[in-house]
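Handing you a structure now.
With one protein chain held back, the other chains of the complex are shown just where they sit.
The first chain written gets the first letter, and so on, giving A, B and C; residue counts start at 1 in each chain.
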Amino acid sequence: MKKYSVFTLARHALDRRKSWSRAWRDPSPKTSYDVVIVGGGGHGLATAYYLASEHGINNIAVVEKGWIGGGNTGRNTTIVRSNYLWDEAAHLYEKSLVLWESLSQELNFNVMFSQRGVMNLGHNLQDMRDIYRRSNANMLNGIDSEILTPQQISEIVPIMNTSPYARYPVLGASFQRRGGIARHDAVAWGFARAADKLGVDVIQNCEVTGIRRNNGKVEGVETTRGFIGARKVGVVAAGHSSVIAEMAGIRMPIESHPLQALVSEPIKPILHTVVMSNAVHGYISQSDKGELVIGAGVDSYLGYGQRGSFSTIEGNIAAIVELFPIFSRVRMLRHWGGIVDVCPDACPIISKTSVDGLYFNCGWGTGGFKATPGSGWVFAHTIARDEPHHLNAAFGIDRFVSGALINEHGAAGVAH
Amino acid sequence: MFEMAAMRSPLNSLHGEDVPHVEFNGITLTELPFLRHYNVRFQPDDQQASSRFRQLLGFDAPQGPNIFVVHEDNLCAWLGPDEWLIVTPFHAKDSLDYALNEFAYGDDFVTRVDISAAQTIIRATGPKAADLLGRGVSYDLHPRNFQAGSCIQTVLARASVTLFAQSAAAVTIDIVVRRSFAEHLWNWLVDAGQESEFHSL
Amino acid sequence: MLLIRCPWCGLREQAEFSCGGEAHIVRPLKPDELTDEQWADYLFMRDNTKGWQTEQWVHSGGCRRWFNAQRDTVTYKFGISYKHTDPKPEDGD
Partner (left out) sequence: MNQKNRLPTGGQIDRSQPVSFQFNGRTYGGYTGDTVASALLANDVKLVARSLKYHRPRGIMGSGAEEPSALLQVNRGARSIPNLRATQTEIYDGLKVSSVNCWPSVSLDALSLMNWLSPFLQAGFYYKTFMYPRKGWMFYEKVIRRAAGFGKVSSEPDPDRYDKINAWCDVLVVGGGPTGLAAALGAARAGARVMLADEGQQFGGGFLRTESEDNLQWVSDVLRELEEFSEVRLFKRTTVAGYYDGNFLVLNERLTDHLGNATTRNAREKIWRVRAKQVVLSTGAIERPLVFASNDLPGVMLSSAVSDYINRYAVKPGQNAVIFTNNDTAYRSALHMLDNGVGVGALVDARTEISDPLFDKLAHRGVKMMKGSVVVRAQGKKSVSAVEVMRLSADGKSLEGTPEKFDCDLLAVSGGWSPAVHLHAQSGAKPVFDDEKACFVPGPAFQNEISVGAASGNFSAEKAVSDGYQAGISAAHSAGCQVVDLPVIQEVSDAYTSEYAIRPLWQVPGSGSSDRLKRFVDFQNDTTVKDIKIAVQEGYQSIEHLKRYTLLGFGTDQGKLGNINGMAILSEELGQDLIQTGTTTFRPFYTPVTFGAIAGREIGPTFFDPVRKTAMHDWHVEHGAEFENVGQWKRPWYYPKSGETMDQAVNRECLAVRKQVGVIDASTLGKIEIYGPDAAEFLNYVYTNSWSNLPVGSCRYGLMLGEDGMIMDDGVTAKLGDNHFYMTTTTGGAAAVLSWMERWRQTEWPSMRVYFTSVTDQWAVISIAGPKAREILTKVAPTLDASNDQFPFMTFRDSVVASVEARIFRVSFSGELSYEINVPSDCGKDVWEKVFEAGMEFGITPYGTETMHVLRAEKGFIIVGQDTDGSMTPVDMGMSWIVSKNKDCLGKRSLSRSDCIREDRKQFVGLLTEDPNKVLPEGAQLVELPTDARPTPMIGHVTSSYFSASLGRSIALAVVKGGKSRMGARIHSILMTGESVPVSICNPIFYDREGERQNV
């Protein structure tokens, strides 16, 4: 496979007979693998990549029921940050952020990680207490974090409505400059290509329909393309985690909800920072193509439909127009939904299970895109060593029994 | 020692001491302040309670959903399978109070709560009133669907409300709204009333 | 936007309702006697069914009654709505 660089690009441009090779192969499933990863989203592909690159396991298949990156990886608002409240979460997301910072070079695929800064707004006194609490914790955890006054906010984002007369005025914000956005599809493609290069089989249009077990130990997966044997199976199926857990006779503390996002028509760049507001519920950034990328809240009912209700979008847009009155005349191009796997404490499960050789990585809910490299990295460790890395030790499924939840709801301003 | 307390409806402050009233586009909005409102609870299958209700109040509490009945001074609306709203004018307060007290004393699982100060009524009148309310109400207010005598509990401009179709063709609709939301709802209706396009439904 | 049938008030718009999640999760009568695992199962573990499931809804903007409704979590189509006092019907179509 050719390395991507400006030189290969030029050679291809100048020599029309040259053609690009496949970014990843289209292999047929082998009869068995050391590890089968279920789910070809960013997390699954990253897991495969790190299993191969960090743990020397190369006999791996990633099986994806549709096309890789077509799940939440392909439909999220791409916000990346690590300023989480609780130590366990903060360290995990920070590991991920550090990986993001050199991911394009590592994968030799430009994932366009743009560290343009992420702002979380506070609209009431309790928001401001929570912002101080979280920022201060970030600082002590060695994660960059600032607290901004409304004045500073309007210097960075002059188009924001920081009027004290607003219904819920902006009282301040936390700001992580190292946060930003990335090109979501490229993350899936880049990991797939890099994993493929290390020998991983990326198998699309192959749905897992059963988990074969014997004596409490996993033997492989039944798929729409036949049985595939495996010594270990890592499930990274996001919204479909419960469905696969059921195949293995496991119960999960997860609910799958629709989460919606939308884009405007492309306009000339005007918003250079990511802005999030939990209180008025909207978050927004402007992509490098010019469209405003906006996220809404979850719909309250379970939904595997990859779509949600219009009323959610209405409230979301009202919040955006309230914060950015000049966007009133911009027009919405398209809105869509994903299926987010929500845990009661809004934190993931990255864990062994009661079935030997079966591992789950799920529950990322509304905010796992930012964790893609870190999640893959710790999950690869967990699968390879059959024990969690210290970074994901707290994210076991047993915490729901002991009560050691990592409550990133509320105080942490958890969202995307 | 103390004089009778001066009562204020939640909308008083909008218009001095007058009863709030505006007209636009053939729609009139006015407040019906200081009516007496009671929340009444009893089990519909409690035969004794039902018959005492009839005896003391002179009518049956409506059994079906989405309807209200009017008997003399009292309006009685279905709010739930074991819950009713009774509204009566100020002057009829004492006799209703008496009847409801009697009613409640007879049974330990019958209750009535005076919520007169907890809510008020905004009356919207005019052939286009339903069109105005339709800006916030998701229920179909077309007279084919919302006939005189209908009452529905729904959400209007993010406030919980109960709507009464007081006349045919939805010409008069009474909106029961919680006190603390009343000013918001009033402002909202007046704002929506600025639109120049209104239709009769 | 879903149209939901309240067993009392009839068909109303989603805006008047709140969803309460999976139905028929019974609170253990003697929590004290449960192991932590059993308690966790009641507290947190969910079927999270893909397809027809029975769930709780409340007509919060209407009559404030809770009821159960069948719904397909993929198509979002509703089956039967019924009161808590009614028996659990068969799964929807």
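To be clear about the criterion, a contact is a pair of C-beta atoms (placed from the backbone, for glycine too) under 8 Å apart; a residue touches a chain by one contact, two chains touch by 3 or more.
This is a predicted model, so every value here is computed, not measured.
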Contact list for the unshown chain, restricted to visible chains: A, B, C
Option from A:L45, A:V157, A:V200 or A:I317 whose C-beta touches the chain left out: A:I317
Hidden partner chain, touching residue among A:T47, A:S114, A:T223 or A:T382: A:S114
Contact residue for the chain not shown (choose from B:N66, B:Q119 or B:S150): B:Q119
Missing-partner contacts on chain C, residue numbers: 1-3, 13-14, 18, 20, 26-27, 30-32, 34, 36, 39, 43, 56, 58, 60, 64-66, 75-77, 84-85
Those residues of chain A which, in the complete complex, touch the missing chain: 4-6, 8-10, 12-14, 19-26, 66-67, 69-70, 74, 87, 91, 101-102, 104-105, 108-110, 112-115, 123-126, 128-137, 139-142, 146-147, 159, 165-168, 183, 185-186, 189-190, 204, 264-270, 280, 287-291, 307, 309-310, 313-314, 317-318, 320-322, 325-336, 344, 399, 401-405, 407, 409-411
Touch residues of chain B, complete complex, unshown partner: 1-10, 13, 34, 39, 41, 82, 108-109, 111, 113-119, 131, 134-138, 140, 142, 144-145, 157-159, 178-181, 183-185, 187-188, 191-192, 194-197, 199
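Operating definition for what follows: only the chains that are shown with their structure count from here on.
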Chain pair showing more contacts of the two, A-C and B-C: A-C
Chain centre separation (chain A, chain B; CA means) in Å: 49
Separation of mean Cα positions, chain C and chain A [Å, integer]: 30
Sequence positions of chain C contacting 2 or more other chains: 15
Chain C-touching residues of chain B, taken from the complex the two chains share: 65-66, 79-81, 83, 138-139, 152-155, 160
Chain B-facing residues of chain C, complex: 8-10, 12-13, 15-16, 61-65
Contact set on chain A toward chain C in their complex: 240, 242-243, 246, 251-256, 300-305, 309-311, 344, 400-402
